[in-house]
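Other chains dropped; remaining ones untouched in position.
The first chain written gets the first letter, and so on, giving A and B; residue counts start at 1 in each chain.
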Amino acid sequence: MAQMTYLQAISDGLREEMRRDENVFLIGEDIGNFGGAFKVTQGFQKEFGEWRVIDSPLSETAIVGACTGAALAGMRPVAEMQFADFVSCAWDHLTTVSAKQYYRMGTPIPMTVRLPCGGGFSGGPFHSQMYDGYFAHVPGLKVVLPATPEDAKGMMIEAIRDPNPVLFFEHKHLYRRIKGEVPEGLYTVPFGKARIAREGADVTIIAWSAMVHVAMEAAEQLASEGIDAEVLDMRTISPLDFEAIATSVTKTSKALVLYEDTRTGGFGGEISARIAEELFETLDAPVRRVATADCPIPFAPVLEREVLPQTADVVEAIRELSAY
Amino acid sequence: MATTAEATPKARLRELGLDREDAIAMYRNMLITRGIEERGHILFRQGKIPGSFYTGRGNEGAAVAVASATKPQDHLCPLQRDMGVHVTRGLEPWRIFAQYMGRVGGPTRGRDGNVHIGDMKLNIVGMVSHLPAMLPVAVGLALSYRIRNEADRCAFAWSGDGASARGDFHEGVNLAAVRKLPVVFIMDNNQWAYSTPGNLGYNTEHPSDRAKGYGIENVVVDGTDAMAVYEAVKAARDKAVEGGGPTVIEAVTLRMEGHAVHDDAFYVPKEDFETWAKKDPIEKMRAFLLEGGVSEDEDEEIRGGVKRFLVEQLEKAEASPEPDPSTATTGVYASPEELDNPHH
């Protein structure tokens, strides 16, 4: 197995599936000659040509709208939003057309939208957002958020093959910071199956995307204090593997949901609610949430740190949960 | 406005590459279209159609003519005034009635209403309410033809005079123009967007003049003249599949009813209704056929046939059951097998 960054793993998954299936094509801003703002598709246009790696005008709605159409024609389109934040410009199309067409018309819409997401590097209010909770709220869309290189590749391939619109959230902060073993060749990681990132007995931390790494750091710190945290990497939040949550929380009796979307209305609230509703009798303490504060993501590092969930916040919350 | 060359109906048909049967089929499809929508009004008054109801009265000629100028392999994305497209493509009227009434036999199995229909076996994509959201979808269909180098295939996207003010129109048409995709944009200019007149929606002479901002051609035709529409669309399709890029065809009509059943269209000058009633597309087509040698008897027969056909179709629709409530929440996500075997 090769060592790859999270970014390389995404590229690899895309490339392998494009080689296998000529119906796969990419469309987005600056993804061709330039290779994409983050260089995920570097070299792709050379290999696959101008009509399978399409530099679009600055038009998010045209990009995803064209993907819906191409999906109906039997293609497997993959759109890139230059930053996840700009998907707001395609919100109507994704929620109105892509998400509802199968329910209404019975015609599957197999398309993938790649969303470089998340904060932590002074991207400011418009290059840092975590948009997962908005889409997980929409019936008909799938929301997937790999945390590791291995998952990133396998879930990329799974996303392309899935017969539904899939929002593939790639965390920018993981692109080059996270490395790992990645199998060669084609493989898929199924949606709706959480991964136990760390086994533990005392408390369950439920996380996805970059927050898995924050959870792991917190768990390491807590281990030295004798608190044994289990970390669940949800991988996808729509579909949601609630069974995995139930199994873990039944074991630990205590749960913390850690998410990078804003606290109020973010998907962690939904998970917290379900835990309390469905596991009422197993809980030994109220569910805790650690999330981004209810405000835009500020630019200055001192402010951004304050707003985004930090390892110390998780450690603190788990300590309190343990002591409850 | 491109004017119709003066010629005998026979010469005109020859010029367009159509024969007598083609013309009769178009006429018949217009009659069916209007018949469906007229019966829809009755059904609505009978309380059999839930929600609201609206028609494309006045646009039957344009809708049928456009669809007639397409090839079966072309994908069509018609909108709310384009029932004639579905009829021409062969969507059975009973399914349309079933759709109106929310029965399982409708193309959406009771999940959506009115003309929110489609059938991928007929290469018609079902529309959404948000206008004109299906236009970029048609552009994506055309893009896939281009990627796959499919030579004789063209996508068709509709938009109203009003809806062309929305961003989706701009982004979709622009992408198609930049990439010279094989798509034809049909603009149903029925002079009103709900109660809003053209001058409050666009600032050009014709709404299709928006084409100029994308460096593509627009052609304005009399939407009540099916032959004129057919001719313009055929030329635009030829151009598109030859790599000449998209064209906007504006079919000028008047929306002959209110926006929907609750709207009496008080804001449309009465004279306009009178003027345009005289230009009725079906009457025009009928006159064309009679002049071209179709006898009054034959016409009578065609019209009678359509009537009987629709009575049958309506019966069939009424026999279609209401959907099973337990299915209401199923089918939100497709399973992998369905990609190979979609519902429609």
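We take it that contacts are C-beta pairs under 8 Å (C-beta built on N, C-alpha and C of every residue); 3 or more make two chains touch, one makes a residue touch a chain.
Keep in mind that this is a model prediction, so the values were computed, not measured.
Per chain type, the number of copies found in the complete complex of this structure file is summed up as A x2, B x2.
To be clear about the criterion, only the chains that are shown with their structure count from here on.
A separation of 41 Å divides the Cα centre of chain A from that of chain B.
Those residues of chain A lying in contact with chain B across their complex are 25, 27, 51-52, 54, 56-57, 59-62, 64-75, 77, 92-93, 96-97, 100-110, 139-140, 142, 161-164. For chain B in complex with chain A, the residues that touch the partner chain are 75, 107-109, 111-112, 116, 118, 120, 125-126, 128, 130, 133-147, 155, 167-168, 171-172, 174-175, 178-179, 331-336, 338-339, 342-344.
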